[in-house]
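Every protein chain of the complex appears in place save one, which is left out.
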Amino acid sequence: MMRNLTQRLNLGDGRWALPCFIGVWSLLVIAPLVVLIVFSFFQTQYFMTVYKPSLYTWNDLFSSGRFEVTLRTLRIALTVTLIDLAIGFPFALWLAKGKTSRTVQAIALALLTIPFFIDLSSRIIVWRPILDEHGLINNFLLATHIASAPQHWLLYTEWPVHFVMVISNFPMMVLPIYMAINVIDDTLIAACQDLGGSPFRVLRDIILPLSLPGILGGIVFTLGSALAAWVEPSMLGGGFVDVLSNSISSAYSALRVPMVAALSTFVVVLLALLLLILTLAMRRFVRFGEVFRSMKS
Amino acid sequence: MKDRFSTHTQLELSRRDMFKGALGLAAVAATGGLAQQADAAESTTVRAYGVTTAQLTDWSVMQKSLGITMNYTGSNNDVGVYMQAVMQSGLGNSEDIFIFEGGTQNILGPHGAYLPIDVNQKELTLWSRTPDAWKHSGVVVGSDGKQWGTPVIGNADSFGYIASKIGVNPNGLDDVSWGMLLDSDKTRGRAAFDQTWNYSLPSAALYLKATGKAKIDNPGDPTGEEARAVVDFLVARKKAGQFRTLENSFEQQIQLLTNGEVDIINCWEPAAREANKKLGPNAVCYAYTVEGYYKWGHGAYIASQAASRGNLDNIYKVLNYFMDGEYRAYQARDRGYAGPNMDLGVAYAQAHNWSADQIAELKATQVKVDRKFQKPFVSTTTPSHADAIEDEWQRFLNA
């Protein structure tokens, strides 16, 4: 009976999933975001939103120079993503196809996942006594006479923010790439090698194209988390690295929802522009829309 | 459209709640909202929502004394989140008491979220003996002159310093200028300032006003122009390398002091106490200042919906408890914070055989607060030009 029902409704086929998803998603995600964008055309006075449409908030965003926050955040997030990609892709490749034993793979994956179980602030807070004036690193530098005075740039600058963000977002990059490379058929690689393909050709002609969804996934995960970062910048940047999330929290503490809305809208627009430029530039090699479609094997 | 979002309709909103469609009702039932309301009316439980600073470490102390169970939902000290929650979350439908730093009553009171205090209520027995400085301060009286709340705790905040490093009297009793924190070559690169606009900007404004470096009327409530002058000064100091860091948490305040990263910091008083546990007594002094203090207080406000729930007597008993000796003694012991009727706290400690040291400390807290409260200024969480101040503060952070 169950089978009859599912057949009649075509449940197993799964084509119903997309319209359902788009309907629910529009209601629960798109609609609230549209409402938020509308708010960016209001303004706040004395903790109250004034519901009179104006460009006041947008004007304020640019005239006060606050938009710089979004540019700084993007710059840091992109740098972190690129560094993680440069280290993460080779590592994922080695993990999946480097004749690594299954047990080592299992351990590495577990190690990549565990940090998420632990509250980010407690993971970051321990970096401070390592990097501060009387910390581990400075003690080492002074004891070995590498430096003659404590290095103050080690903490409360942009440097530690980058450094620790690369570390905490590393798993975000490796996990999806590993999954993508792991399912590539070994016989394909062997065939390419038998035909005299160098490791570089195997990488370029087989692994890169076939793992593209994973690579894009890794980039999106890392970029997304890095853009949302608020713990590292405020705990290690010492208030000198003002990023999007912190600026938004600050605006909200004066109940400036319009400013929150304008900042978020602006960063999404910037990202969309970035994506557009990338898509146009890469048009000859990859078409974004095709990456997530079924591959014709 | 306009009315729908404004707080004028806070009560109307809750009235509308009753006529909500099936969807709303289902959600209310699902979250147990109705069950909670029924509970509150009959039991001896008082439900409070507010900042965790006002919490007793263990509310069972109060339960033993009053026979009232406290159900406390904590919030952070972020005023935006708190106001949004009280204004628009309909928290008054389930909560009896709101506790927050002074200032919110200026907005939430007139807009109907808080119930005016009846100072003649029979359970508010300590009201007449409570000093005016506490019961008529800007923490509990609104800008409209109405009594919106009762006092809970308070303090005069300044900064902590390591006396030997900045060359002042190590007994910590001398008045030190805010300039030592903001504007001194002795502390350049060795000072930490708070990262948030509502805590840091008013103190800097106080310093500029007192030294005549800028014309500022009320440091607690500066105008946009005044805030710009303060931020101009702070940007210059930041560029001169005055600040080692802009700190943003209680833990970081302790860490900066105990690890010797800074010599002076505008921290909360408990952070100095915590640091001294490691560095030794009086290693960090919490400053008496030349210019004045960031004087703050927590008020307890009654949710307007509680008027019809039938447990007002219990609610007033709890408000009274916040002004009584037991609560006073525990708050002073655990955080070093004062409040109204400190003498009752001392009496409570003596009656309950607290150690001589602890009693002496309670007395010292009284003396300290009396001395500090002589000077300006009373802070508010809701400055009139919050949006302009916040904008200016972002300029400081981005500079």
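Letters are used for the chains, namely A and B, taken in the order the chains are written, and counting of residues starts over at 1 for each.
Keep in mind that, in the parts below, contacts are C-beta pairs under 8 Å (C-beta built on N, C-alpha and C of every residue); 3 or more make two chains touch, one makes a residue touch a chain.
We take it that contacts and distances are computed from a predicted model.
One chain of the complex is hidden; its UniProt record names it "ABC transporter permease subunit", one of "Holin-like protein", "Putative ABC transport system ATP-binding protein", "Outer membrane-stress sensor serine endopeptidase DegS" or "ABC transporter permease subunit". Of the candidate positions B:Gln255, B:Asn276, B:Asn341 or B:Thr365, contact with the hidden chain is made by B:Gln255. Of the listed positions A:Ala106, A:Ala147, A:Ala191 or A:Met282, the one in contact with the omitted chain in the full complex is A:Ala106. Residue positions on chain A in contact with the hidden chain: 2-3, 6-7, 10-15, 17-18, 21-22, 25, 28-33, 35-36, 39, 87-88, 90-95, 98, 102-103, 105-123, 125-130, 135-136, 166-168, 170-171, 174-176, 179-180, 183, 193-196, 198-201, 203, 210, 213-214, 217, 220-221, 223-224, 227-228, 230, 244-245, 248-249, 252, 257, 260-261, 263-264, 267-268, 271, 287-295, 297, in rising order.
In the full complex, the hidden chain is touched by chain B at residues 4-5, 13, 16-17, 20, 23-24, 27-28, 30-33, 49, 51-53, 55, 57-58, 73-77, 81, 84, 88-91, 93-95, 249-251, 254-255, 258-259, 268, 270-271, 274, 278, 334-335.
Assume only the chains that are shown with their structure count from here on.
Per-chain Cα centroids separate chain A from chain B by 37 Å. Partner chain A is touched in their complex by these residues of chain B: 1-2, 5-7, 78-81, 83-84, 107, 189, 193, 195-198, 243-249, 251-252, 255, 259-261, 382, 384-387, 389-391, 393-395, 397-398. Every residue of chain A that touches chain B in the complex is listed here, in rising order: 43-49, 51, 60, 64-66, 68-69, 125, 128-129, 132-135, 152, 155-156, 234-235, 238-240, 242, 247, 249-256, 259.
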